[in-house]
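So that we are looking at the same thing, I have put the structure below in structure tokens.
Missing here: one protein chain of the complex. Every other protein chain is in place.
And then chain A:
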């Protein structure tokens, strides 16, 4: 039980007001909807994965070292993002800022790799218009990449607010929600790298 974080009666600042608590709950409902959104894109991909129209398949296109590095970057950023929230709860502005900036840099690194990967595929004449398989691939992975992009801007926006206003019940709630979002993006990526990339190259 020593790893539990759920002891009753413990309330970090973001849960102290009814409003804060309900907004966080609302955000979980949004994440539930996001799960469903991504599931439809995954379903489309699996249905179309063999429809390559004589073009390249995942085996020809996916490079292990690229998606392994992407996985490592995003996984580590999920960890550092958790640490940022931990330091917020310790009321340490310095710790929060350091770990948030590291998270952002890791996220940015992931995004740059993904954009380069997409550019490489388009250059190899394996863009989204090449086959149904590639349309589904770009839609799914692109939607995830778009979420990461949005996440980066959101985290930066909240960080600016925190620098201006410090840790208040409102800003700490926002930090916590961006954290949830960021972890969720890693959850989606876990399924992406497993079922799209790893399964694709085998």
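Everything that follows uses one rule, which is that a residue touches a chain if its C-beta (ideal position, glycine included) is under 8 Å from a C-beta of that chain, and two chains touch if they have at least 3 such contacts; residues count from 1.
The definition used in the following text is that contacts and distances are computed from a predicted model.
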* Absent chain per UniProt: "Na+/H+ antiporter subunit B", "Putative ABC transport system permease protein", "Quinol oxidase subunit 4" or "HprK-related kinase A"? -> "Quinol oxidase subunit 4"
* Candidates A:66, A:122, A:170 or A:198 - the one touching the absent chain -> A:198
* **Touching residues on chain A - with respect to the absent chain** => 2-7, 9-10, 12, 15, 21-22, 24-25, 28-29, 31-36, 38-40, 42-44, 46-47, 64, 68, 71-72, 75-76, 78-79, 81-83, 86, 89-90, 179-180, 183-184, 186-187, 190-191, 194-195, 198-199, 201-202
